[in-house]
Every structure is written in C-alpha cells, then in structure tokens.
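This view holds just a subset of the chains, kept in their places.
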Amino acid sequence: MSNTLGKLFTITSFGESHGQLVGVIIDGCPAGLAIDQADIQPELDRRKPGTSRLVTPRQEEDQVQILSGVFDGHTTGAPICLAIGNQDADSTAYEKARQLPRPGQADYTAYVKYGGYNDYRGGGRFSGRITAGFVMAGAVARKLLAGIGVEVLAHTVEIGGIQAAPKAIDEIKAMAANEVHCADAVAAEKMIAAVAAAGKEGDSLGGVIEGLALGLPVGLGEPVFDAIDAELAKALFAIPAVKGVEFGAGFAAARLKGSHNNDPFAVENGKIITTTNNAGGILGGISNGMPLVVRVAVKPTASIAREQKTVDIGKMQEANLAIKGRHDACIVPRAVVVVEAMIAVTLCDLAMRAGLIAGVVR
Amino acid sequence: MSNTLGKLFTITSFGESHGQLVGVIIDGCPAGLAIDQADIQPELDRRKPGTSRLVTPRQEEDQVQILSGVFDGHTTGAPICLAIGNQDADSTAYEKARQLPRPGQADYTAYVKYGGYNDYRGGGRFSGRITAGFVMAGAVARKLLAGIGVEVLAHTVEIGGIQAAPKAIDEIKAMAANEVHCADAVAAEKMIAAVAAAGKEGDSLGGVIEGLALGLPVGLGEPVFDAIDAELAKALFAIPAVKGVEFGAGFAAARLKGSHNNDPFAVENGKIITTTNNAGGILGGISNGMPLVVRVAVKPTASIAREQKTVDIGKMQEANLAIKGRHDACIVPRAVVVVEAMIAVTLCDLAMRAGLIAGVVR
Amino acid sequence: MSNTLGKLFTITSFGESHGQLVGVIIDGCPAGLAIDQADIQPELDRRKPGTSRLVTPRQEEDQVQILSGVFDGHTTGAPICLAIGNQDADSTAYEKARQLPRPGQADYTAYVKYGGYNDYRGGGRFSGRITAGFVMAGAVARKLLAGIGVEVLAHTVEIGGIQAAPKAIDEIKAMAANEVHCADAVAAEKMIAAVAAAGKEGDSLGGVIEGLALGLPVGLGEPVFDAIDAELAKALFAIPAVKGVEFGAGFAAARLKGSHNNDPFAVENGKIITTTNNAGGILGGISNGMPLVVRVAVKPTASIAREQKTVDIGKMQEANLAIKGRHDACIVPRAVVVVEAMIAVTLCDLAMRAGLIAGVVR
C-alpha cells in the first residue's frame, strides 16, 4: 500500500470502514495556522452519511478529533493527526458474503493482493469512508490556500445522464443548497428524482463533478512529471469510483481544431488573461492564472440491492449475490466535498513547492 | 521542476528541443536484462519526425546512444543513461517571437514561472521532443514487462471527431500499419484526409488514443494514493497536449446504472474473469487480470500557421501571431508510442513494487 | 517537518510529549503478519520511564493501542496505526521557562523555525518521548525480519567514559539484564554508579551504544544514495541526542593501514566470509553477510538541574536557568531499544526493496 500523498504538504491516510477510526496525518503544514474543530467539522458534515434521503442511512457522528500538531489553537509545525471514530459499523452482511466478491468493488483484487488478509468488513480500506480523512486534510489545506487568495469549490454537473446547464462561476459560488450540490436548480430536481428512482429499483447512478480553483497565481505545477494536471489527476483517482479526469475542454478538446481550442491571450486590467478557457487554467502543466477547471467521472455505486452474478472464490463456482448493506444510490453528492478536498490538498503542496506558502503563517 | 517519475523503477528526463540532446536516466532497472540499440531504436523511429506527410518535416536521426548502465549487452543494475542528439534545430522563428507567447503553449507560464530564463527555443523543455526520452525508457520497460508476460499497446481511436469502429483486441494487435495507427482502416483513411485538410488550412486536429495492457496479473497498484489508475494518469498527463484520461467505460460509466456498469465475475478455464470490462481492468486501484484499458484525450496541436491573438509581454499590448515553425497538423499518430511508453514505465514500477520483477533478471 | 521515513516500509511519526498521544503509522507492512499487543508492549516497556533508579520518575503506562491495519490478529496490508497516550504530563515548569531556551535542546531552534508556535511543553515534538513511536514500529519490523532470519540487538558499550570490555556476539546475546544494558557486568556496575553520581550533582552523562544485525543476507542496500550505511545513519540521527554514527572500525579505521583494515575473504562451511569485520558487514553500501556493526554516540542529557547560562529571548538578555522537570541523568539505557528499532525499521525497508520480504507473509 502507499498511503502518503504529496511532497512538502503531505497527507497520510489510515483507518478502515469497520475498524476503530478513520484518520489522516498532515505533515508539512506551516506553523501558526489557526485551526480548531469548527474549521473542519462543517466539511466533514458535508460528506457525512445519513443526512439526506439520497444517501446511506448509516449513522455516524463523525466528530473530528485533533490528536496532535495543534497547540493553543494554532498549528505548531508538527504532524497534525485528525480522526473520526467508527460507531455504527454493522459487519453482519459482510461476514456472510466473505466468499462472494461484489462486482465493481475491490473485494476480489484486495483478496488476491493481500492473500486473503484484507479487512473485508464494509470494504475495509477500500470503503468510501476513508475519504473522511481526505476531507479533514482538505479543510486544513483550504484554510492555507485562503491565505494566498485561492478558493476551491466543486459542484455536480451531471447525474444519471442528466446534465446541468452551464453556469457562470459567480452563479456556482452563489448556488442555493440542494441535495445534489448542483448549481442548476431545475436539473437538480431531476437528478434527485432519478437517484430516488434508481434506489427504489435496487440500482444506482453515477455522475460528473466539476472542480474549480479560483485566484490561483501563475506558476503552480512542477513540470514535467509533477505538472499541476498530473498531480491533480493522481489525487483525484485516489477517490474510490472515479473513472475519468479531464481539464478544461478535456475530451471535447480532442474534437476541436487548434484555431478554436487555443485560448487567445489578451490584457485585462493590466493582467494577461485568456479570452476563452479551454485549457482549464493550465498551460504546459503550470497554472496560467485563469480558473482551474477539472471534471471527474464518478461511476454508479457498485453496491446495489439487485441480484448480480459473481463467483464463490472458495468453491470457484459462479454464484448470485444480492447486497444487503446500507449504500448510497448515488455517491456523487457526497463526493463533491471530497473532490474539493483533493484539489485543495494538491494545490497546497504545489504552492509550498513553488514557495508561495512559507513555513510559518504570519 | 520535477523530472523524476516512479519509486523503484524511476525515469529522470532531461534535455530541451533545441539544446544538445534529449535523454533519460532509468534507475532501478534490474541487472541482467539484455539491451542494445536494436531494442530501443524501433520505438524511437515510431515517434520520429519527418517520416510521413502528416508530421513535421524537421529531420532528426534520433539515433539512441546508450551512455551508461549497460555492459556486455546487459543491464548492470546501475543507472542507464540513454540520449539522442538534436541536429536540425532551427531557432530563428523563436527568436523573433520571444515576446509573443503562443496560445495553447507553455511560453507564457514558463516565462512567468522561470522569471524569463526558460529556454524558449522550440518550446525548450516543454517541447514534445522530450517525449523521445519517455520512449527510450518505455522500450526498456516493455522488455522487462515481456519477461512477466505483459504486453502494452496503443492505437488511435479518434482524430478530429472521426471515430474508429470498436475492434477486438486481436484485431488491434494485428492491425495493418497506417499513418495514424488506427485499427479501423476505413476510419484511418478519413483521419488522414482530415489531418491533411487541417494542415492546408493552417490549422490542426486532436484525437483520442487508447492504451491497452495485456497479460497483467491480479495485484498491481498500491492503493490508496499509488493506485494503478492514479499512477497511470499522472504519467499520462506528463505527455504534452493530454487533456483527459479515463479508464474502462470512463466518462460513459457516469451515465450507466450500477447494474449495467458492474462487471459480473465468472469462471473461465479455472480463472476468475469478468464477463464485461467496464472497469478497464482495475478494481479498487488494483489490476484485476482483465485487459487494462485507458483512453487519453490529445488536444489539437497548439502551434498553427493561422494568425492568432496574443499579447506582447514586453509592451503588455495585444498582438497578432502567425507561427512559422515546423509543426505537426496532428500529433496523435506520433503520440501513440509515447502513450505506450508511459504505460509501460508505470506498470514496470508497480510490478517491481509488487515484487513481480526482481532485482536480477534470470 | 518531515515525519515519514522509508520507501516501501515507511513509518510516519506523530504526537508530542505533552499532547494527547504519541504514535506511528506503518505503511507498506506485508499482509498476514501475526501481530498483537504482546509483540509490541515488551519493546515499549524497555524504554518506559519510571522503571529504574536511573531514569525519569515520570509515570506512564505506555500501553500500546492498535488503531488500524490489524484484523483477526494479522496485518491486512493497510496502514497500521499504533499509539500510546500521554497521562502524567506536567507542563508547569515549561510554562515558566517559556522565554528561556534550554542549552543543548531544540527550544531555541524550534522557536525560530516555527515562529514561536512550536509546542514547547516537555520539548513538544523534540522530546525523546516521540521515540516510543519508533519503538512500536521497530517491534513490527523485527517480527518481519525474524521471518527472514535476521535479528537486531543493541547494547551499551560506554557511559561517561567507562568502556565495556569487548564481548563476543554470543555473550552479548546472552547478557544478563542490568540497568544499563551492558554486556560487561563489571563495567555495568561502574556505569550505574557514575550515572547515579552525576544525577546527584545535578549533571548528566552520555555514552555509546552498539547495534548489531545478525543473519543478514548479502545484498541489502541500494547504492549509491540509499546505501545500507547511508540509510541507517539517517535513521539513527533522527534519535534525539545522537551526535555520531560509525560502522565497523569506524573512526578507528581512519588510523589503520589498508593492509590491516581490509577484511580478507575466506571460505567457511561453503560460504564466503571475511576473517575480520572492520567493514562492519558493509562493502560498497551493501551488506556482505557478516554481522552488521554500528556504533552511536549519545550526548549527555541536555536537561540538567545545575544552573546554566541562557538568554531570555523576549528581553534579549542573558539569564540563568535551572531546569526543574523530571529528566534522566543518562538516557543511554533507554535509548538502546530505540537504536534497535531504527535499525530494524531501516533493514526492513531495504529488505523489501531488495525483494527479500514480499507483499504477503505466508
């Protein structure tokens, strides 16, 4: 396994779905950043289960504990350990289905890779629950980024094939709260209905989340191999269920001509800008000062109530499986804050590497 | 900058478009692998400029030199330095346009990040020419992978919106040579015509390349943060012009229901397989033994002859720019072997980390 | 800060002297290793305070908690979080002396580096107490090494200038327990008396610890920069108070002639050995199959009761300081197990990198 990400601002993820806790260690955070539970808890609450009709009824308090690295309300320069406990873990269903790997899940690959020793309860280390650690780290990263004028946000642009109408950044920033975190209120209603319908059928839906980083200076990203897009993609693919990542026009750029895809430069208020943003704020792996735009494809939840075909790995016989656990019919809404967190953590690391965030917050 | 990739099998890229050479250092390659120029040159020749009507007329021999790490025809365990010289570099056009950053290129971001000290000739470090180093490393990685039964290949599936018909893996492996490396001969003809037409208009086209890894054992990938998809995406985004990466069904998976997207397990010849492959060979960031499938969106070549709008960064005034250099109207065909190389290098590293490739080839 | 060590078998240290806990995360440990508290607690007990006349009377239970990565008594391949709580922390003395950096401690450098935000209580992150995390990780590493026939041990060879007589490895392995962990019982008595005397004077003593690794195969170490001696030295200098590290004949080798220092090769029981071991088991940064011998210089405890000269950093005036906390007059005895732990952790990482320890313990 490899559970540490980043070079100067690093996060180390630990914990399992049905173990004692899920946590993260942030190393390299500058000293002097004011941090308390109130900075982290709201972010955690955004991904918490049991908060809406659409998501798993598993009840968890998910109260952040700050276990090290913070003293007198400020970071000390020491590693920051943040954790939440696991309370409502019900492993019954998993014990029964031990020999029946769930399609679309890591049960089978983890079983082979770890010689059958993997903690299979609730998906163990492969559960979406570990992203709570990402979110806690993201909350710290966002606060650091705010100090240099960078803001990270994400929103749902598609669920079950229902696409939100394109919105201006100001509209996205000002969007009204809804269960799917979609800036297009009309599409949001349709998405909510579609998720509910899929759930009733014992099925699930996927979707697309768009992440934005605003206020980025020119110069983030360390080409060739630690380009801003390369580092972001790596971090985003660590989120379970992500199957695609694209920047700016992304796959659509492959269908444009160069004369249309190239973003012309212009001068605006004494600053160099581009008049379009097909590049998604990135040129040559380096931020260009325009909004960074990334889209993430999230597959439909693998755990569904409908009967599926699998194999009994003890008997090496095909078998049927109907999953009884508690699962979201669509994890896209809860993944929005996770996408934000991974973007924030990555940008924080690159900002430190570019010397834009120093060792002490002053 | 950050020009080293990988953990056990690492590659360090160096060189510039119009400098003395372009090269790569491979560190961590097991000792005892038989390697000579004939293993590397054919791969280099596949990306060489000047070989077809479709690509830049820049003439380069691109003869690989093995400068260290190989003795008596075998790798020694020491770092392997491979390089090609730059011969036909013509910097004239670049000198003139020094103050006029080319839209869609790294000129502007590199200028800001490196305080104007970046080597701007031919794009310098941001030129596609540096991928020759990737290809040389890829040739070594492929030979190592062959030793454990893994084969990597790539092909063009789309150019300028023209999509190839889906082909079976056997057809792709057996595809006839064509200028665009597309397994669908009919689509290939259309693609070739489209590229030629775009070139005549002083414009350019992008496309989509699909990469495949066959024969992978179950267990490659180091979740959470060094998952096989995360590591591949990072490596692929290091290729200039890549704007999107997706695995298996990718963005299309976001529109499927779970019951359709999940790949059912089955037993075939005593082995566990999945009967579909929407996952693209990856579950939980670990290879599952099915063909690994990744698609890469390549934007249209940024350097086009047509006049474009830019800014004179000395005068901070808007200006027009018509690029005179020698450029491919579509780099997709030449990028196919680069995609293969980055996949091979990444899989090699993960195979070593999983203990599947040892310190000595025996 | 940089609190992660290792490449494949990595440890991430966290926690402070007077915070809630001190812990470690082990990442990369193979799955299937049987681990429970009984494997770790005895090691922790060897460095526990309050166990002898010679050491600090601070009372801590130091009961290991296994918080993640172990399921059904075996490692799962997931990150292993181990921690002990802090219970008997008394910060009174530190609050008073906040402005008076203690000579020989990190108070001053941490104050400057972290802008005054460092947790100064009990030395915070710079306390010897964080080595409890090293010891917990060491216990796991030792168990893995035992699986490939490698044993790590350490013993005190000098305290306050009193040198132990050289002992054969068998004697060291069989040494009777004494408060200073010295294999020479006569010297041990003198050392104990010297430490007690120094403590009474409000002073402190240092010493030298010798570490041994037995049963190492030929081939550990990744030259040039991750040579076995380079990696061990880095790990050992992370132990507070270590001021020197030498291998084999070490500094004495600098005074020998080549004809005496070179270890002749010979054949013994069909194996190649050296008839002397001035190299300390290392040639060219690679283990040569002989016992690995490393010696570590430990400075006298910096915190002493005697009055010392310091500077009031608020007033920038010289001042006197008499430290009231509870401190060991000599930390050498408690550091013995820490030296063992850092050797074990480092060898484990190198053994995994050499492919000698695989991803699953079978």
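Letters A, B and C name the chains as they come in the text, with residue numbers starting at 1 for each one.
Operating definition for what follows: a residue touches a chain if its C-beta (ideal position, glycine included) is under 8 Å from a C-beta of that chain, and two chains touch if they have at least 3 such contacts.
Only a predicted model underlies this, so the values are computations on that prediction, with no experimental measurement involved.
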| item | value |
| --- | --- |
| Overall copies of the shared sequence [whole complex; 3 in view] | 4 |
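In the analysis below, only the chains that are shown with their structure count from here on.
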| item | value |
| --- | --- |
| Rounded Å distance between chain A and chain B, as computed from the means of their C-alpha atoms | 27 |
| Where chain B and chain C are represented by their mean Cα positions, the distance between them in whole Å | 46 |
| Distance from chain C to chain A - Cα centre to Cα centre, in angstrom | 38 |
| In chain B, residues with contacts to at least two other chains | 219, 353-354 |
| List of chain A residues in touch with chain C within their complex | 1-4, 10, 12-16, 19-21, 23, 25, 27-28, 31-32, 67-69, 71, 74-81, 110, 113-115, 117-119, 121, 124-125, 359-362 |
| Chain B contact footprint on chain C (complex, rising order) | 7-8, 219, 353-355, 358-359 |
| Parts of chain A lying in touch with chain B, wherever the complex brings them together | 1-5, 13, 101, 103-106, 108-110, 112-113, 125-126, 130, 158, 160-161, 198, 202-208, 218-219, 221-227, 229-231, 233-235, 237-238, 240, 242-251, 253-259, 261-267, 270, 272, 274-275, 278-280, 283-288, 297-304, 306, 308-311, 313, 316-318, 353-354 |
